[in-house]
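Dropping a structure here in structure tokens format, bear with me for questions.
Omission of a single protein chain aside, the complex is shown with its protein chains in their original locations.
Entry: chain A
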Amino acid sequence: MLYISTKYQIIRKDFPFYLGKTAHGGLWVQIKNLPGHLPKESPSHVQEIMKWNGWGYSDSRFLFNKKGQAEFTGKRYRLSGMIIPGLKDWFECTFGASLQHKTPPLLNSSAVQPPTLNEAFVEELKSTGIPFSQDAEDRVFRAHGHCLHEIFALREGKFGRVPDMVVWPNCHNDVVKIVELASKHNVCLIPYGGGTSVSSALECPPEETRSIVSLDTSQMNRILWVDEKNLTAHVEAGIVGQDLERLLNESGYCTGHEPDSMEFSSLGGWVATRASGMKKNIYGNIEDLVVHIKMVTPQGVIEKSCQGPRMSTGPDIHHFIMGSEGTLGVVTEVTMKIRPMPEYQKYGSVVFPNFEQGVACLREVARQRCAPASIRLMDNEQFKFGHALKPQVSSIFTSFLDGLKKFYITKFKGFDPNRLCVATLLFEGDREKVLQHEKQVYDIAAKFGGLAAGEDNGQRGYMLTFVIAYLRDLGMDYYVIGESFETSVPWDRVLDICRNVKARIVRECKERGVQFPPLSTCRVTQTYDAGACVYFYFAFNYRGLSDPVQCQNLHAAREEILANGGSLSHHHGVGKLRKEWMRETVSNVGMGMLKSVKDYVDPNNIFGNRNLL
């Protein structure tokens, strides 16, 4: 099965499968020999290959080795097993952090409260034969998403309210049974997909007195059928992104939905949070991709009667489901559009003299509606960050070339290294069209002073999104904490919101006694006709602070976003973290509408995660 030849150039190795192109521009895919992601016979084993108090796979992590050099362990990613020489200096200079000061996680999972069980429910559940568990580790694993405060608490060995048990339905009918039993016995259900939430959506409401059952959809991970005539696939909602893509690829198809979390996040989760994928410019966001949804609610199953591509039948009931964040029911099966796999894929990057020019270029690209599959613009800080993640180069020739490039851009073209920024691009499609498209985009970029900066830079930019969460764990080992958040905003506000939110973060940190200026950076990650999606990262050194998590002050940052015309969320969702702003976001009447839907569908609040409303 393993077939690697020098004839082929690997273009994507950061996934657990290889995506490459042949010398003739053809495309090939090769699946890595993965450990079974979710072995059927023992559903709870997922935590054996995944970290319970950090991001991602247990075998993949950043560390500073004995020589003080950063390296990334494991074999799963392009960066795996490599030395990253620039990271240490960047880390120390950016955060004023020192490798001498370590904060290793405390490892006690014993402090978990014993489960509150609803005996009658447990008895009846037993009779259905659906697997379940009351094991502390299983419960803790499903009690959190990946917000900083959640991970920070886990590392400190602090657990709040956790689910009292976990169930693993195997199919739609299992879910129907579980929801019926929960309604009958008044048990609180919290659907759990990939666990990659960053909105406190998975946190158990501390005030909940009923027994809380985490409904883990991970066993519902089959593709039930593929319809090649209509280019649709009917898939169980528990499937995670990488499996869905891998399985479809085997028959030459893809969905093209690639959120940054796609290694771990699930189809049901995407639907429940209105997810967005990196390549939405070609394939669309989740709302453009779904054709049919089946959801189990306490009132019964909701679904449409046909798969017509568009309907005028009153408000689209899919839009009650998408973004409901597990408050109405469990999405069990979804029919999605699929596409033949693209023949050709090409990365690219453009360097701009400053962020303003870069944004102007993206705006023009959006105006001409010629955005490639993905186009992202990183600010100067993030560009430097990306640069620090460059793995050790093997040949003197490469490093010489790098030096030459740098000289050309900064000296010959006069770009200020402290102001320049870089856009990363990903083109996809027919070879001919891709090359044509590429030229069109580079021509526009040139009008805004952009210089093409090679495929490698582009690719590294995308890699950053997959390893950033691992990097956060590294930071936490050394008193550095960080968080990310996003928004969407009209074009004319993009520059203002980026500047103001970044400045607000710096100011808040200063006011809260953070000693070293924080890393406060952003990128424009999606373009639309009328605006863009902006993603912010920030991180700081919290040594000497009593309550570091409070100091991150996401609240102030979000207030700043809203005051600058940004939305409450572009794709992360509201959860419990942002629900205080829901009313002003959707108006009183809007809130009433949503409430009345909830009241009808789930009058006893069986789906009691208390997200959104």
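FYI, a contact is a pair of C-beta atoms (placed from the backbone, for glycine too) under 8 Å apart; a residue touches a chain by one contact, two chains touch by 3 or more; residues count from 1.
Keep this in mind: contacts and distances are computed from a predicted model.
Set against the options "Translation initiation factor eIF2B subunit gamma", "Glyceronephosphate O-acyltransferase", "BUB3-interacting and GLEBS motif-containing protein ZNF207 isoform X6" or "TATA-binding protein", the UniProt name belonging to the omitted chain is "Glyceronephosphate O-acyltransferase". Considering the whole complex, the residue from A:His172, A:Arg504, A:Arg523 or A:Arg578 that touches the absent chain is A:Arg504.
Residue A:Leu562 is the one among A:Met82, A:Leu117, A:Ile317 or A:Leu562 that touches the chain not shown.
The residue from A:Glu123, A:Asp416 or A:Asp492 that touches the chain not shown here is A:Asp492. By the touch criterion stated above, the residues of chain A touching the omitted chain are 492-493, 496-497, 499-500, 503-504, 562-565, 584.
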